[in-house]
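Read the structure below first, then the notes.
All protein chains but one are shown at their positions in the complex.
When the chains are written out, they are named A, B and C in that same order, and each has its own residue count from 1.
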């Protein structure tokens, strides 16, 4: 059994890690770290875990933790993981960081968009961007994995094949994204109260959202040239789910079949990526609770653009599920182990 | 592998059976019956099953079905199951009926509350009421199981120990129940449109809801005398979940500990019944997607009443989950096989 | 024009006062008091008021306020209003208190249920309980009005005629109430986050909710004898609305017509109380945004009980609307002035 420690186990992403790993046949959680609830019973905070998890929340001492476990998940605010890891920790355990600390290769870009100083830039090069379907082989040997952001995973996977195949103009991309509210975290802010979120939709972080450079960097690798794009997130009155609607100019006249073939080339054998049938649009409800990403596209001959769409569960494939998928890869387990949840509807 | 046929697999309860059995290690669905979608691909109707279920919907010919499977689940409107079963069918397969056809022992009561004629009253006596925690032993040998209603399961389990132990007045019980909207089914009615249900709460079926006699009958067995009660269901703008708030007069002065002991006597070893810690109220969110029932109570010394509360997922413990639990019992499997889903939050 | 000051204008009830008074033909707000947002533009906090309200939030200095306005509404936490009023203030202005400070005549009961010391018990006797339909004449001459609670208004009005007419047992009443989330206020608590409230229903304050003694006191006046009851509030994932489902034992056999006559006796000429047609259950959606209370009942001959139901908008008839109704009465205006909003659906 892989021994697991979670720093930040009482946030929504951390709690989803708990849900998934509790059902994982080859891993067990031995350390429920929590800054806010140290000393309290985990099941008192998340009553769904009553009679399932019998443990108290512990602190976030990474050195002690590194001796106790095989893998540490950090589901924490930006800057914490990079302030905790060091060579000693990385020699002892694998670290899978769900924050953005090691996602962006250019430290200046990181510091500019996040507005904080990076505390351990020496590990940025080594860190592997944990988008499993794209970087599978690199992940297997990594000590430190930068687990991708929720918006990022959905945006990249929706667009990747078309850039890779050179079918769309890399400077024409617009990503209009919509997210459920669990992505906003469990902090007690007025803006996230039920009465503020419910019966409302709004854009936020317009032109300035932090996932923008992460999407651009990864898509630039795919395109082989610089991608600069618009990314606009919106807050939707629902718990889980991200829907990406992305637009780009087609570089040539192209048929449905040809585009479909491009998607299939990269995703046909990917269990967790489902390219839907023609004219079936992705919807967040069809992936809820699961590690699937549903993807499809529509060519608009009138405007010579293509509309690319993707849907995933932000807490699963957009956070904890992908983190477990990364863990499986790192430890040589079946990639889908503990991730076979069928999407729950309604 | 147990071969499973589902009649009514495209309703919400039927679809939940599919979700659960797809993940069951000892059962597989070989017949997806559907009155409305016969001939269509199941995954076209429930896109969550895309690339998971590769089957077309079939008709509802129970004789053919009885030859093809080991167990038939009927997740259908009242009256259908009783019109389809016969001695021949029951000799070949087990039948687990999620409708009310065989729940009520007195055929006149059934016909009065449901307003339809019972088509096979000869099987009512034989049918076992499939409330697993109460009737476990009888279920094991049954051919025909009447799977309890969602409101009923929650109401009975919340109240049962106190009646069994003679602590409350059987004629004083008031059950005020609240249900998510999936309980209303997938029929296309104006009353169930998003804009009609959302931002609203209402009572319905006041003094006349069909689950009333079912609750009364089962609780009367527990009390050893006739229970007549008020049952008032309410529709809540959420997908899943039933919360029961029940009131009764205490027959004597009693302490928290004594009442807790009564609940523990019956439920301490029941995996799927969680009697919560003192002063923790059941909430539907903590059981969503799982087969758990959360139960607690509060004594009111001012009024000499007790408030009993229970929460479950109407599609799992209130329908499909309990049906699978019954299947496990009938076929001698571990009772919780395929039912180990951790409640999903948020 | 009546000059209005609001202490607590940036809470939900305060904001609803603003919405209503902005549309009131004979009143204008000259003081937007706010503890949290003093100095900020009101419309920056409530963007719905952009280009409608052009004012900055002010402090809560009641003495200065008393010189500036004709009436002060206090939409503030328990204990604040009673700490601010004095003879001098009450000689200058009318005070309509939306908190509980002056609702309960017995100061010991107040202090026990609210857990705080009452700062100006000398005004409790003078204060008039502002349930307009019951205490209309007393309200007209009052200096200090205790505006009723939201649960309380709905509970009392649903039950009042039957107690007044002696039709139900005053010791048999059970009130099971359900509320939208705006009733929980705009404080930034984890428990009120979207992801915590949505897709959930729970009871809270079971046997201990503070509105209990307020309901009991008022209903005792109606009954002419002591009423002790169970009151259980529930939190519903919706913005606005309270639904009360109340149960009581009938003291004699009685027909629909007789009970209907009892309701009509008290409510037939009340504009804001709508006794619905037979078998039409109150629903919160039908009163949203308006000052109406919808009421109906159902006799259960099987149990010899009656089920009484009421629905109102907790921010209007349950708070700000009733406060404006009280203001109208106090200042001799038409009682429905500024309160003619048609319920908004969907």
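Throughout what follows, a residue touches a chain if its C-beta (ideal position, glycine included) is under 8 Å from a C-beta of that chain, and two chains touch if they have at least 3 such contacts.
Quick caveat: nothing in here was measured; it's all calculated off a predicted structure.
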{"item": "Chains still shown that are in contact with the chain withheld from the display", "value": "A, B, C"}
{"item": "Omitted-chain contact residue, chosen from A:24, A:92, A:143 or A:240", "value": "A:240"}
{"item": "Chain C residues touching the omitted chain (full complex)", "value": "12, 15, 19, 22-23, 44, 46-52, 182, 199, 239-240, 274, 276-277, 280, 283, 285-290, 294, 340-346"}
{"item": "Missing-partner contacts on chain B, residue numbers", "value": "12, 181-182, 186, 188-190, 192-199, 237-239"}
{"item": "Residue numbers in chain A that touch the chain omitted from display", "value": "171, 174, 176, 178, 180, 195-196, 198-204, 206-207, 228-230, 232, 234, 236-241, 243, 245, 247, 281-285, 288, 298-300, 302-303, 305, 307, 309, 311, 346"}
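Please note the rule applied: only the chains that are shown with their structure count from here on.
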{"item": "Same or different residue numbers at the chain B/chain C copy interface, by half rule", "value": "same"}
{"item": "Centroid comparison with chain C (C-alpha atoms), farthest chain", "value": "A"}
{"item": "Whole-Å gap separating chain A and chain C, where each centre is the average of the chain's CA atoms", "value": "46"}
{"item": "Averaged-CA centre spacing for the pair chain B and chain A, given as whole angstrom", "value": "36"}
{"item": "Chain C, residues touching no fewer than two other chains", "value": "195-196, 198-199, 237-239"}
